[in-house]
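A single protein chain has been omitted from the complex, and every remaining protein chain is retained in its original position.
Up next, chain A:
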Amino acid sequence: MNYFQLFHLPAQFELDLTELGTRYLELQRQFHPDKHAAGSERDKLMAVQQAANINDAYHSLKQPLLRAEHLLALRGLKISNEQRSFMEPAFLMQQMELRELLAEISDAADPEELIDEADQQIQQQKKALLRQLQSALDANTPEHDHQAADIIRKLKFFFKLQQELELLEQQTQD
């Protein structure tokens, strides 16, 4: 299913989140199962199915990485459930170093400083990768799509790091 089509949005990475939210509410209203309560069993079933599709679509389009994955899948490049390992030594070495920095936080006398340092590095890299992802997806060629897939894989590591950092931040505040 093409989520962009479902929401009447152009199939591109850049997205107006306010517009997405408005479309979501409109569609939810239109396909709310209560509205089809008087219809046939088949109508009811279809309304329930459509309501589920709308929720899935909204969830995917809202998040940049899921949106990018969906865009690639529409172009014939499916990476959402892949299990293959990522092997770029320099990138992974940097990930290892960031993980080591995070590991220091829990034992540090002044964790705030380390948290800020890690946060800055993660945000900076994330921003740069998201920019690269945008231009790779906009280029819309098979070669650029493969580049975009690799950028998504890298971004996943950074989103995970951010989660871990937020967890550490909560723990140090407790």
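Throughout what follows, contacts are C-beta pairs under 8 Å (C-beta built on N, C-alpha and C of every residue); 3 or more make two chains touch, one makes a residue touch a chain; residues count from 1.
FYI, contacts and distances are computed from a predicted model.
A chain of the complex is left out here; the name its UniProt entry carries, from "Putative ABC transport system ATP-binding protein", "Iron-sulfur cluster assembly scaffold protein IscU", "NADH-quinone oxidoreductase subunit I" or "Glycolate oxidase", is "Iron-sulfur cluster assembly scaffold protein IscU". Only one of A:Leu25, A:Leu45, A:Met93 or A:Leu167 touches the chain withheld from this view, namely A:Met93. Mapped onto chain A, contacts with the missing chain fall at residues 82-87, 89, 91-93, 95-96, 99, 152-154, 156-157, 159-161, 164.
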